[in-house]
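Below is one structure; the comments refer to it alone.
In this view, the complex is presented without one of its protein chains, the others remaining in place.
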Amino acid sequence: MKSFLKRAGLTALGAVTALGLGIGNSTAQETIKIGSFLAVTGGASFLGDPEKKTLEMYVDKINAEGGVLGKKLELIVYDSGGSPKKAVPFAKRLINDDKVDILLAGSTTGATMAVIPIVQKAGIPFISFGGASVIINPVKKWVFKMPHTDTLAVQKIFADMKKRGISKIGLLSGSGGFDKSCRKNVQKLAPGSGMSLLADETHGKGDTDMTAQITKIKNAAGVQAMIYCGFGASTSIVAKNAKQLGVKIPHYQTHGSASKSFIKNADGAAEGVRLPAAALVVVDALPADHPQKKVATDYKKMFETKTGTAISSFGGHAYDGLMIAVEAMKRAGTTNKAAVRDEIEKTKNYIGVDGIYNMSPKDHLGLDQASFVMVEVSGGDWKLLK
Amino acid sequence: MFAEFLQFLFSGITVGAIYALVGLGFAIIYNASHVINFAQGEFVMLGGMATVFLINLGMPMPLAIFLAIMITVLVGFALEKFAVEPARGAPIVTLIIITIGASIFLRGAAQVIWDRNFHSLPAFSGNDPILIGGASILPQSLWILGSTVVIVIALQLFFNRTMTGKAIIATSHNPLAAKLMGINTSFVLLASFGLSALLGSSAGILIAPISLTYSGVGIMLGLKGFSAAVLGGLGKPMGAIAGGLIVGISETITAGYISSAYKDAVAFIIILAVLFFMPNGLFGGRGAERV
Partner (left out) sequence: MNRLLKPETGGLLILGIIIAVLPLFLPNSFYFDIVILIGINAIVCVGLNLLIGYTGQISLGHAGFFALGAYASGILVGNYDWAPIAAMVTGAVLVAVLAYVLARPIMKLRGHYLAMGTLGMGIVISIMLNQEGEITGGPDGMPVAGFTVFGWEPANEWVWYWMIGGLLIIAVWLALNLVHSPVGRALRAVHGSEVAASVAGVDVQRYKVLVFVVSAVFASIAGSLFAHYSAFLTPSEAGFFHSIELVTMVVVGGMASVFGAVVGAALLTTLPQLLAVFDDYEMLVFGGILMITMIFMRRGLVPTLQSMWQRRKP
């Protein structure tokens, strides 16, 4: 019995190997290949999961409507788990083995930055879903970005704080690339906006208890508001800890928290938290003549019907990225990487769900404060602040 | 000043109790089989995740909790039967790899059967903090502490007053002699895995309302629970409890007063320090080795 099991086990191993090699090398008919590595699992899963689902559903939709330039789109997605270390080999695999035509990838700043040298060397257009300004500042030839930057977020937060007469703040940030960039921006922009930073705490990756840090912020003499720079699961934990410690001062977060998962996992503790977000998250509250109203409403309907979960700005980044890429390919009339890159750079007045994009050789993001709104969590949902 | 210290203490005891429960699970399995079960952390994960999804299916919470624990216990049995028993007598390193393989397998299964996102459980009795001496403690923390105390007392009674409990202790001292005395050692092995699964899943359910749960929550908790067990002296259940509390409190005190950056390192630095001076753990006593 044991030796039979042994042989069966070995055969199974062999079969898996053959299968893996076989599938990996299947040649497809002529398709346009879109490569993606996303944080589908791990601490940033509420970024990567909706991004993956959005890409999948819209690739299917576009293919059903005839594809692009007469060819079908083929999407190849790998799960980076939010780890830059995993993102790098996947990027190499997508470029060299899967031979994709374009990369729509990088849920996190960390994964994006790790991959940029490879992308620049290989000469392939890369639209990133990462948040920090460092991705496109300084501008890199092949790299574009969809989400608003942390710089825009911090500016928006400070503007709202000024309206409420706040001038003394405490800051908590995590260890991710976005967190660190956001923190630097707070430190840099504070003096110019009349803000003084009284407490500056950090927490580690994957921490599940920030009460020590928040206690210190709470006890900083004269502190009037708290900002949290982070994304993913830790945003909810910070909200919960703040409520547990009886923090009464205004609590701001960034668009790294712009997902219903943040509210849900905070179990009621997110009430009253304010953050800047793309107009998408409050699409129902937008006036009927708002330029983004139609696109955003359509996306919301499609996503929520197909997945049964609420939209977030993260899925929106993926949608905008895909559409801009497809439009660029159509304008270029080819999938030639250099031509497509040029066309992406020429994107003007593209009305997306997350904003209205106007790119240029100096600006590979194309968004400004106009498409960024301030929202507050109220009754378990987003409320648009005027 | 004192209020702040009290705050850190409360957080530390809360998380320490969780480490204690996980460490206890390690200790019990090690006692019965001399195997370090690296899948212990996954029991924690299964408890929390199963409860979340059972509740989503519409079950009332107490029932969901009960079922989740039962499911995890069954998984514990399966682990022992299909992964550990066939490998009796294999070198220690092989056994370690097997349990690590099991933990990866369970994590993968959780991702497939449920999902990869973070989930929260509603707190057992609300979220309004209770103020004691200027520091706030969540009702959930009181649940955690209370449950841990109840579990520890129950275990003591179990081990000292019931036949099965005594059989488990006998097997841990000398499996051969226990067998000769008519104790069914394979049953003891099965029971100890089931017991650890019960402890682990309870810990997972207790902590989920505070720090969320997801398919990967077991990794760090497993490692810290392991540290707690080693700190207390492998195989000494009370040692594991003490170890867990020590690790938990040291972590929050370090985060509060020294550096929040090195919080995670504290558990392991303590272990290294203790092991260098007391190679058998705090309560391990001097080990005698057969030549």
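Going by the order they are written in, the chains are A and B; count residues from 1 in each one.
The rule is short, and it goes like this: a residue touches a chain if its C-beta (ideal position, glycine included) is under 8 Å from a C-beta of that chain, and two chains touch if they have at least 3 such contacts.
Quick caveat, the model's predicted, so the values are computed rather than measured.
Checked against the full complex, the candidates B:Ser196, B:Thr213 or B:Ser227 give a single residue touching the omitted chain, namely B:Ser227. In the complete complex, the residue from B:Ala90, B:Met238 or B:Leu282 that touches the missing chain is B:Ala90.
Of the listed positions B:Leu6, B:Val152 or B:Ala265, the one in contact with the omitted chain in the full complex is B:Ala265.
Residues touching the missing chain, restricted to chain B, are 30, 36, 83, 86-87, 90-94, 96-98, 100-109, 111-112, 219, 223, 226-227, 230, 234, 261-262, 264-265, 268-269, 271-272, 275-276, 279-281, 287, 289, 291 (touch as defined at the top).
The chain not shown here touches chain A at positions 2, 5-6, 9, 12-13, 16-17, 19-21, 23-24, 77-79, 83-85, 88-90, 92-93, 96-97, 109-110, 113-114, 117, 175-177, 180, 204-205.
Quick note on the criterion: only the chains that are shown with their structure count from here on.
Centroids of chain A and chain B (each the mean of its C-alpha atoms) stand 35 Å apart. Residues 40-43, 45-46, 49, 201-204, 206-209, 211-213, 215-216, 219, 232-233, 236-237, 240, 243-246, 261, 264-269 of chain A touch chain B in their complex. Listed in rising order, the residues of chain B touching chain A in the complex are 4, 7-8, 11, 15, 111, 115-120, 122-123, 127, 129, 131, 136, 138, 209-212, 214-216, 220, 252, 255-256, 260-261, 263-264.
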